[in-house]
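Below is one structure, written out as structure tokens, with a few remarks after it.
Heads up, one of the protein chains got dropped from this complex, but the rest are sitting where they should.
Then we have subunit A:
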């Protein structure tokens, strides 16, 4: 079911957390709400689920305005960060609970519970209580409970935050598989860009209660609208260096380095202070414009190495390269930057 937020506003007491947010989620897609902690992602999610009342604007499910409906009527499945399983009930009873309160018959409940348990692969754990299940299994039970009554919308609040690294990888693809098999419209809240990029059809990136950009993961990575978005996506992250426009070129502050302006960027005024964003993968041995500096840190990642290069001005660039043994900390290097992949931002953070 498509979801639409129109001028959605949420206040707690007198602090406005979300002001006039507009967001559209297409039918059957999985959208990531990505943003730093405290930016209002959970608040948005709880408003869609009906737990928070909106202070302004509308929430539409399909054509229907549900802003004034209580949670019980909205038919939304939610998976909470800590799963919120009912500790005194078995997995089976947990999953059956939403059907029971609807007054469904015993046999029908049994059929539905077993079907959904098969979908999330927890058939053999149904008689256990949450305390006897591992984190990943609890997560699956929570998913089953959210999905068992076939909601129109699935909301996931940081579903992977409490899992260890290996399980997180496994559950990432599992959640995506379950979402695709059921074809449900889903919103995933996360502060982890890797999760957002790997699991979702589109990403809505949020900061301080505002949606900054909505795009597919690839497009957003390649074409961030602001410095904030560029800084949020990518691991290892992009490096920012201050500079000044000078004709067709950029002079980096306090360095004897000039870079050509990337093609397609809006021309800044001469002498205007700007910020240059350089991703680690466009700075290395086979780039175009040379930049010299001293290697200040080497981080081994197995297949690749990450080199921090300190420029004379003190700014630090990052370069990611296949593992090589000829460079160590303290070496002076001159590597090239691919000028077309540079990103240039004005002082207030918008992309030029």
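Everything below uses one rule, namely that a residue touches a chain if its C-beta (ideal position, glycine included) is under 8 Å from a C-beta of that chain, and two chains touch if they have at least 3 such contacts; residues count from 1.
One rule holds for everything that comes next: contacts and distances are computed from a predicted model.
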Quiz item: Considering the UniProt annotation of the chain absent from this complex, which name among "Iron-sulfur cluster assembly scaffold protein NifU", "Maltose/maltodextrin transport system permease protein MalG", "Protocatechuate 3,4-dioxygenase beta chain" or "Succinate dehydrogenase / fumarate reductase cytochrome b subunit" applies?
Solution: "Maltose/maltodextrin transport system permease protein MalG"
Exercise. Could you tell me which of A:5, A:25 or A:78 touches the chain that is not displayed?
Key: A:78
Practice problem: Check the options A:49, A:138 or A:319 and report the residue that touches the missing chain. | Solution: A:49
Quiz prompt | Option touching the unshown chain, where A:40, A:57, A:98 or A:217 are the choices | solution = A:98
Self-check item: Residues in subunit A touching the chain absent from view
Solution: 46, 49-51, 70-72, 76-78, 80-82, 84-88, 97-98, 101-102, 145-146, 149
